[in-house]
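With one protein chain removed, the remaining protein chains of the complex are shown where they sit.
A and B label the chains in the order they appear, each numbered from 1.
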Amino acid sequence: MDDPALSSPRHLSRRSLMTTGVLAAGAMGVAAPAVGTPLTGPARASAGVTKRVTLYAEQLPGGLYGYGLAPGQATVPGPVLEMYEGDTLEITLVNTTNQRLSIHPHGVDYSTDSDGSPLNASYNDPGETRTYVWRSREMFAASGRRFMPGSAGYWHYHDHAMGTDHGTAGVAKGLYGALIVRRRGDILPEKQFTVVFHDMTINNRMAPDTPMFEANLGQRVEWIAIGHGNLFHTFHLHAHRWADNRTGMLEGPSDPSQVIDNKDLNPGSSFGFQVLAGEGVGPGVWMYHCHVQNHSDGGMVGLFLVRNADGSMPPGAEEAIHRFRGHTHQHGR
Amino acid sequence: MDDPALSSPRHLSRRSLMTTGVLAAGAMGVAAPAVGTPLTGPARASAGVTKRVTLYAEQLPGGLYGYGLAPGQATVPGPVLEMYEGDTLEITLVNTTNQRLSIHPHGVDYSTDSDGSPLNASYNDPGETRTYVWRSREMFAASGRRFMPGSAGYWHYHDHAMGTDHGTAGVAKGLYGALIVRRRGDILPEKQFTVVFHDMTINNRMAPDTPMFEANLGQRVEWIAIGHGNLFHTFHLHAHRWADNRTGMLEGPSDPSQVIDNKDLNPGSSFGFQVLAGEGVGPGVWMYHCHVQNHSDGGMVGLFLVRNADGSMPPGAEEAIHRFRGHTHQHGR
Partner (left out) sequence: MDDPALSSPRHLSRRSLMTTGVLAAGAMGVAAPAVGTPLTGPARASAGVTKRVTLYAEQLPGGLYGYGLAPGQATVPGPVLEMYEGDTLEITLVNTTNQRLSIHPHGVDYSTDSDGSPLNASYNDPGETRTYVWRSREMFAASGRRFMPGSAGYWHYHDHAMGTDHGTAGVAKGLYGALIVRRRGDILPEKQFTVVFHDMTINNRMAPDTPMFEANLGQRVEWIAIGHGNLFHTFHLHAHRWADNRTGMLEGPSDPSQVIDNKDLNPGSSFGFQVLAGEGVGPGVWMYHCHVQNHSDGGMVGLFLVRNADGSMPPGAEEAIHRFRGHTHQHGR
């Protein structure tokens, strides 16, 4: 199974290309919509661009299902989808499976027929192709100095129709992925990692088979963390931290946001942040894990390999990776 | 059972009147207290008004208990209580039941005898009437540019004495409600919905008997979400989003708040936000639900009906409501 969240060079370059392609469409010089008074309803004009993507929902080995950008390319999690505030994303979902399924986004605007829910009869029957439209917008004035929020955020998408009316079976089997809506001017990362805490797994895997993400010292890395399933979790990353706000960075010296390195990651929630790999701490192998003790002991842990700036392995890294892979994670010494 | 959180026109107009009455007292042109140095202790003068409310705690059918603003009017949840920062609320609680009970608020100031806890011998014996005083205040200077926070927020109140010293039986049976403290200048909503995630229920109900909230396209709707009980939850609303801060709106373009559509809603916590019904997405039937998969599958889901701007039903809405009511929610197709 291909895993776009796994940052081996081969996978990353493929994903980077896809991501760049999607971003390029959104970034190509379209003027930002003016912040103004609210326009109500789906007829509201978008000042951004419309991008069209075809997604394939496929059955995968091991009882899994995934979304992919081309036939035979489905992965768990699915590809990172990106847009700028104001853009529209038209997703043609090809259901190659024998199951009812759909795609339901968080954070963006959609009419009831793109809700992805059986409640609104918005899903793909087995073998069916259906188009879902996701719109986005900038903040607009409410009253006084206040603004109704725009769509920018680290969001996610998932099935909402397989198994139950809430897509419980589809989510359990891997039909989920990251969706990013950027505000114009946001800093773009050099690498992206998607981490889904889902019951006792990370991206439906357990240690030592969880993703090992890689970056070179100083690279700007974007993490998108998503929660799913029935259990509560806390996401912890060693030796790196971020601001608990929209971007993970501070807007200025008086930004009141708490800086954290551990955050609740519960079903349906998501957040994202950027770090400079190894900044202030150096290269090496750093754990990311659920901080609920019996979850980390049970296998909800993975590695973030920060290589030297030239891409070579830092001292001790091979040994740490070997240590991680060499024993089942449940048992201490 | 009357349900003030259920926005049928009859109920809403009744609640709106009550709410307006309570708000009017708080809003009638009283000068805001100056932001200044702290004044310690209950003797601190309030620059707001004092409002007096009588609440009746009553037994209801189905083993429930509720608070109401008049005899025979108790509901689950209880009425929305509102005040402006600086106001005082004097609540005369009439206990018409044969149980020990109390009322304990979050977010406001009270002396130990208004704590509502058995620890401070602050409760109503069966049949007893007792007055609780809740004060509020504006932020005041701490040091440098910092301020000690005021009382403004989306809070809640609940029993703290029935069954155990923490009111576990009272909370379990419905003795809870929303409390809003507004800052002067806050935008007022046209409608209000109270949603209490409480163990496997919403407002002590399960689908399809959960509240269906209604608004017309573009109406400014205020949601107050409260958590209770023993389980963890995440509140998700389809097709609408809000800023994760005090008001749910952005204070300006550099407000760092994350924008979300899914938020942890755990015991004792509360939050609120305003949305424009159907803004950017159009009218229709939208789900709100706990995003923990086995909670939504188990019945923690309700409907938000956004009608056309003229109050008529949008296409597909009747069918969606029928679908929701027509089958038990636990089973998919």
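Operating definition for what follows: a residue touches a chain if its C-beta (ideal position, glycine included) is under 8 Å from a C-beta of that chain, and two chains touch if they have at least 3 such contacts.
Every value quoted in this text rests on a predicted model; they were computed, and no experiment measured them.
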Pick from B:Phe232, B:Tyr288, B:Phe304 or B:Phe324: which residue touches the chain that isn't shown? B:Phe232
Please pick, from A:Ala47, A:Met212, A:Leu250 or A:Met313, the residue that touches the omitted chain in the full complex. A:Leu250
Touching the hidden chain in the full complex, which residues of chain B are there? Just list them. 35, 38-42, 44, 100, 106-107, 109-113, 115, 117-121, 135, 137, 139, 142-153, 162-166, 168-169, 171-172, 227-230, 232, 243-247, 250-252, 254-257, 264, 266-271
Since one chain has been left out of the picture, which residues of chain A touch it in the full complex? 145, 185, 187, 217-218, 232, 234, 236, 238-239, 241-243, 247-264, 276, 278-287, 289, 291-297, 301, 309, 316, 319-320, 323-324, 329-333
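What we mean here is this: only the chains that are shown with their structure count from here on.
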Report the inter-centroid distance (CA atoms only) between chain A and chain B in whole Å. 32
